[in-house]
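Here the structure is laid out as structure tokens; the discussion comes afterwards.
With one protein chain held back, the other chains of the complex are shown just where they sit.
Chain nomenclature is as follows: A and B, assigned in order of appearance, with residue numbering initiated at 1 for each chain independently.
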Amino acid sequence: MKKGLALYALAAYAFLHVPLLILAVFSFNSSRFAVWQGFSLQWYGAIARDRNLMESSLNSLIIAVAATITATVIGTLAAYGLWKRRTRGFAWLSGSFYLSLVTPEIVTGVSLLALFQWIFRFLHLRLGMHTVILAHVGFSLAYVVVVVLARLRSFDRTLEEAALDLGATEFETFWRVTLPYLAPAIAAAAMLAFTVSIDDYVITSLVAGVDSQTLPMVIYALARRGVNPALNAISTLIVVGLGVLVLLSERLRRA
Amino acid sequence: MNRRSFLMGTAAAAAACTRGPRLNIFNWSDYVAPDTISSFEREFGIRVRYGTYESIPEMLAKAMTGNSGWDVIFPSAEYIQPMRNMGLLAPLRHDWLPNLNALDDQFQHPPWDPDLAWSVPYMHGTTGIIFQQNLGWTPRAWSDLWDSRLTGKLTMLDDPPEVFAACLKTLGHSLNSADPGELKAAEQRAIAQKPLVRAYLNAEVRDQLVAGDVGVAQAWAVTAAQAMAAAPGRLAFAFPEEGFPRYADNVAVLRESSRIEAAHHFISYLLRPRVAAAIVETTRTATCNGAAHSLLPEALRNDPVLFPSREILARGEWFAPQSANSQRLRDRLWTEIKT
Partner (left out) sequence: MKLRTAFVLPSAILMAVTMLAPLAIIVVYSFLSRGAYGGVQLPWTLENFTRVWDPVYGFIILRSLWVAAVATALCLILGFPLALFIARSGPRKNFYLSLVILPFWTSFLIRTYAWMFILRDTGIVNSALQSVGFIRQPLPLLYNYGAVILGLVYGFLPFMVLPLYATLERLDPSLIEAAADLGARPWDTLVRVVLPLCAPGIRAGAILTFVPCLGTYLTSDLLGGSKTVLIGNVVQNQFTASRDWPFGAALSLALMAIAIGLLLAVRRRGEELL
């Protein structure tokens, strides 16, 4: 069965990565259109010269990292708090996580914009990176909470009780008993949060300020005009860059 | 760290961020040449933030907040009056725009802004029918797009004013009609056409035309020109006989802006014939700048799709602003068409 599973995994990975392969191949196309005409590096040159693109990518990265760290930390804490003991006081919180998943993005975006505009009348602020990060943490939280809660549901409560009986404080119990158990779920949740943040277009474009153009916004603009090998080049670079990071961390782990 | 040093540190940081004059420009994507902005920055010493949008509602949502941070925007002609009525635009100072006469004479006193008090025309265009030469027959009118031979090979624009325009023209009405009876009849035409339509696509249709997936498309002349340049000899463009829409994108300044003078410098810069000509050579769109037009290379200058003759243009009709009630009805009908 193990071999069957491995074969299946290979097919699944192929399904996930084949579009990327095609994008990579055409990123070296000398023609602008989706018909192969010859090998060329011109698109990589074009995006290297594009200042707007570089700035947007940096913004996206900053926003995603900030939002992921914040959402993962407070989301994990919230999941733990909700799991520890059901209090009616926080039932609305579970409901709000669920609601944030079902709300169409445009609705979230428009209503957040309206909220910010109303607040800004009193606070003399503008839309900017801070509003985007706040919005991103808002919609990533649900993903973190759902994943961590799922893992908590299969956690043995008696382990905590034993620790408490042995004299540990509540916080120590959490820190030394439960948290290590949650580690895989926290990693998975962080990956999910990063994913939803780095690729968000609708909400970001609505609450972004003048200084907070992100990569999805640039990509969307380019893509709306039709096939553009510069987009292929961008996504190939991202995949190769992150892929190298992933490989490196695997090597380091083995060493 | 006490509060005082924190506040002073923040103030210092804020001051450092705002070194030098700035200008925030919000434009349609793909509407300037690669070096337009950087040359402007170098010459005037103004640092530009350049953002893009893909649709008017997107731009309006930001502009209507009154606090968006953008200075210069590019609204379409039919939105100049409404935006003026909403108090969103700043009046233009012609003493800061010496080269307004570079504009083509048909744009010196355009119907939507006869004194150019609020906007300066930038690029204009038309909508028509683009088709594959190997189709076997030549579509000449909007009504040809209801021909059942085109089932599965036809695309229409995903744009309510455009679809209504095509339908209204086949019924012989003005494309700016506000008459409920005419609009409802147009809606029925659109619904009748849906089974033939492969998809509702905007500029993305260009690649499908080049690849041969799509046989006939309602398309903007700009998109058509790009597709024809990519697939020479295979595609042709027709200006429908019943009449067709004309649109124009204009430069305007938001009233909320605190950099009115810098904004005028930019508008004046865009009006320079050399600058405008360079933009057209990259974007392959039709400029409103007459002086720039004469500087273009011959193939581009005489492109029949981008710069059709006056006789053809006379058949076109400008998009005009709709009244609130008419807009409401059109939007409600569009939802019904799309649902």
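To be clear about the criterion, contacts are C-beta pairs under 8 Å (C-beta built on N, C-alpha and C of every residue); 3 or more make two chains touch, one makes a residue touch a chain.
Bear in mind that the values here come from a model prediction, so they are computed numbers and not experimental data.
S.K.: Of the residues B:Ala211, B:Ala229, B:Ile260 or B:Leu300, which one touches the chain left out of the display?
M.R.: Of these options, the touching residue for the absent chain is B:Ala211.
S.K.: Among the options B:Pro57, B:Pro114 or B:Gly136, which residue touches the chain absent from this view?
M.R.: Residue touching the chain left out of view: B:Pro57.
S.K.: State which residues belonging to subunit A touch the missing partner chain.
M.R.: Here the touching residues of subunit A are 1-2, 5-6, 8-9, 12-13, 15-20, 22-23, 34, 74-75, 77-78, 80-82, 84-87, 90-91, 93-108, 110-112, 114-115, 134-135, 137-139, 141, 143, 145-147, 149-151, 153-154, 170-171, 174, 184-185, 187-189, 191-192, 194-195, 198-199, 201, 215-216, 219-220, 223, 227, 231-232, 234-235, 238-239, 242-243, 246, 249-250, 253-254.
S.K.: So that we can see where the missing chain sits, which residues of subunit B does it touch?
M.R.: 55, 57-58, 60-61, 64, 79, 82, 86, 152, 155, 158-160, 194, 197-201, 208, 211-213, 324, 327-328, 331-332, 334-336, 338-339
Here is the rule we go by: only the chains that are shown with their structure count from here on.
S.K.: Just how far, in Å, is the C-alpha centre of subunit B from the one of subunit A?
M.R.: That pair's centroid distance is 34 Å.
S.K.: Show which residues of subunit A lie in contact with subunit B when the two form their complex.
M.R.: 32-35, 49, 52, 110, 113, 117, 120, 126-127, 205-206, 209-211, 213, 217-218, 220-222, 224-227
S.K.: List the residues on subunit B that touch subunit A in their complex, please.
M.R.: Per the touch definition, subunit B meets subunit A at residues 24, 29-30, 34, 49-54, 58, 61, 65, 67-70, 202-207, 210-211, 230.
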